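One protein chain omitted, others in place.
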Amino acid sequence: MSVYRLLISCPDTHGLVAIVSQFILEYNGNIKEAHHHLDEQNQHFFMRIEIESNSISCSLDEFKEAFSVLAERCNMAWKLSDATQLKRILIMGSSASHCVADLLHRDHEDELEGEIIGVLSNHSKLSKLASWYDVAFKKVSISQDTQEADKVKMMQAVDSFNPDVIVLARYMQIIPEEMCAEYNGRIINIHHSFLPSFVGANPYARAAERGVKLIGATCHYVTANLDEGPIIEQDVVRVDHGDSADDMKKMGQDVEKITLAKGLKYHLEDRVLTCNNKTIVFS
Amino acid sequence: MSVYRLLISCPDTHGLVAIVSQFILEYNGNIKEAHHHLDEQNQHFFMRIEIESNSISCSLDEFKEAFSVLAERCNMAWKLSDATQLKRILIMGSSASHCVADLLHRDHEDELEGEIIGVLSNHSKLSKLASWYDVAFKKVSISQDTQEADKVKMMQAVDSFNPDVIVLARYMQIIPEEMCAEYNGRIINIHHSFLPSFVGANPYARAAERGVKLIGATCHYVTANLDEGPIIEQDVVRVDHGDSADDMKKMGQDVEKITLAKGLKYHLEDRVLTCNNKTIVFS
Amino acid sequence: MSVYRLLISCPDTHGLVAIVSQFILEYNGNIKEAHHHLDEQNQHFFMRIEIESNSISCSLDEFKEAFSVLAERCNMAWKLSDATQLKRILIMGSSASHCVADLLHRDHEDELEGEIIGVLSNHSKLSKLASWYDVAFKKVSISQDTQEADKVKMMQAVDSFNPDVIVLARYMQIIPEEMCAEYNGRIINIHHSFLPSFVGANPYARAAERGVKLIGATCHYVTANLDEGPIIEQDVVRVDHGDSADDMKKMGQDVEKITLAKGLKYHLEDRVLTCNNKTIVFS
Partner (left out) sequence: MSVYRLLISCPDTHGLVAIVSQFILEYNGNIKEAHHHLDEQNQHFFMRIEIESNSISCSLDEFKEAFSVLAERCNMAWKLSDATQLKRILIMGSSASHCVADLLHRDHEDELEGEIIGVLSNHSKLSKLASWYDVAFKKVSISQDTQEADKVKMMQAVDSFNPDVIVLARYMQIIPEEMCAEYNGRIINIHHSFLPSFVGANPYARAAERGVKLIGATCHYVTANLDEGPIIEQDVVRVDHGDSADDMKKMGQDVEKITLAKGLKYHLEDRVLTCNNKTIVFS
């Protein structure tokens, strides 16, 4: 069954659910699944509604146009998308391949609600993997000395892919502020620690040194503040004294893969809304 | 903020969300949280709506009466409850005390959305624990020879407590069919295995014998079919070759406590609906 | 640091640890890690000892020969292996590719203590994937009508690879008894349920129907009794009412991958001993 997905975020006022569902009903829309959440602290209301596409009595564009009037009246931030329109995913990686290979394989098996349109890296290593999966590969080196110019080239390369969502699959480079702004809410990173533990570099080594009993990974939206963006998903795995920093790195890679795949899935299925620096995930 | 909770289960038809939210709006009700779920296989629709009590422009009884008209029209099974009206909880136990002590302590700390009004057991062992927590205790022995008559007495004792929900906290006795019917959807059991593994007696011993690497517990509604009722919550814990059946029993008790407490919490907060033999838990 | 690994299983008698460690000391061996476990029920003793290879004052063959005398005296089942000698892994798959792709990628990244020497399948689908990773691929069809003859061919193909360990990565065919016997303790299967729940076919559909709140996967040694062999590793993932059997299948595939990879890792690192139908995993 194909569906439209309506995501709404707005200041709380009386009758929001009624207004929106009444609107949908006027267009004969059949609601399949709906979630509503009030953030009491911020008095902000969030909705996610799945509507059977076939039940709507007009085109998607007409439906959007009509809804925009209501949305303006209620001061809504909103998005209405057709689930059959696959999102264009750009993967950015470096030399580590575990997350990239995992996502490429999921794409290959039609497991993602999206299509990977390219792999962009500052190394050549992932080139062969991308070509195996018939996905475009582009390399833009980032040198210490020419960093600024390199990053401009990188951003041009990103734009040339015209992506809907960018996945930093262990890209290991800081994203320029202007790119964070341009793709706000559409860049997803996997951090190799259970944030806010071990912000920054070498989290596994630091986890081993601290002697923690669980290590983890964090999938989050990228903002200008490194490792501080809204968290979409996290998970952990048990370690013990017999595990070296290197063992933890290997074990952690499995958590990274799964956590990134889950976070991306939520994003692709339009399940994530943000409120200040937090996410609402309607799963 | 005090809320009313509206639980609805009905055949899917067009405009259900609109109809219900419109109704609530007519009474000036403010929706705080709402979940909607369509079971596609059964074409059945499920809703849970939290409404600010203060926003409703009439009494709860009037609101209920008005809603009943709409409910009948849409062929709804429904329940509308005031969250400030604490549910009356009757605990039934035997000799094992871990779950009973855990629940009594939660009640004592005002952690439950309900109040424990009594402990009923076929043993005396829990008597002291109940009295510590100032909770009524009643013993009804169940003997092999006089089982039928004993169970009639037990059911009379249960009725005398006039409970809203009955918690079998390792009660270890089969519940008569007529009691299952009378309290349908209101008897919660904790089974000491990860169902459907190890249905029946001595699950820990059988888990140890089979050499499983995780053991678990299952919180479910009680039906006439032993261990077959709708599952509300499950959890597991890791074990290894060094753990004997006895170790597993001890480790499993912690999972039992937590799983029962969670399942009961969902029930007390009116988060659970059933569909055939499955639960929808709006958490 | 390269190590020898000594695995011992024998009837419990006095002084076993002393005898073995004294023997190792006579050859100047340095013990790096050691685990000992007494199964009290069976009065059977299990050891796993890692010895620095360089510290041993003779060749591995001489060391083995000397040890065999001691082993016979104590009625030991034992294995002494050089960790630098990678085990030869044969993967058997069918049409599902998630586990196969995951293992091939781990091999490609040198993450396994072993090398994948071939993929054997009853379908052609995995052929391309194997060739990407430069791994030999062989197809042996299994037809309903010519099953017995086909399986003989399959076993011949298996033998031709001369594998140390065989991984059934969702092979979906019953393994003949004689093959179970020939490769006893060296065939590893991933079953797509949390055994002993949902033994047999279609576990995800049955899990969805039963309404369980966790689904899982089980990695076990293959014996002539289907789904009944010694369990090496298990894991689970949380599901809810919104997840269809198909969603569970997708979510379960991640658990299958990770659980199979862990179980195989334990085997490759000589961490697994069996006692009746259970495993001792020295992790």
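Note that the chains take the letters A, B and C in the order they are written out, and that residue 1 is the start of every chain.
The rule is short, and it goes like this: contacts are C-beta pairs under 8 Å (C-beta built on N, C-alpha and C of every residue); 3 or more make two chains touch, one makes a residue touch a chain.
Here the structure is a predicted model, which is why all the values come from computation and not from measurement.
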Exercise for the section: Identify the residue among B:3, B:76, B:101 or B:215 that touches the chain left out of the display. Expected result: B:101
Fill in the blank from the handout: Contacting the left-out chain: of C:36, C:64 or C:108, that is C:36
Handout entry: Selected from B:12, B:33 or B:52 as touching the chain missing from the view
Key = B:33
Practice task
By the contact definition given up top, give the residues of subunit A that touch the hidden chain.
Solution key: 37, 39-40, 194-198, 210-214, 216, 230-236, 240-242, 244, 275, 277-281, 283
Problem - Interface with the unshown chain - residue positions in subunit C - result: 1, 14-18, 21-22, 24-25, 28, 30-38, 40, 55, 238
Exercise for the section: Could I get the residues of subunit B that touch the absent chain, sorted low to high? Expected result: 33, 97-98, 101-102, 105, 109, 111, 132, 242, 250, 254, 258, 261, 283
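Everything that follows uses one rule, which is that only the chains that are shown with their structure count from here on.
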Completion exercise
The chain whose mean C-alpha position lies nearest the overall protein Cα centroid is chain A
Exercise for the section: Could you please state the distance in Å, as a whole number, between where the Cα atoms of subunit A are centred and where those of subunit B are centred? Expected result: 36
Exercise for the section: Determine the centre-to-centre distance between subunit B and subunit C, using the mean Cα coordinates as centres, and give it in whole Å. Expected result: 41
Problem - subunit C: positions in contact with at least two other chains - result: 242, 283
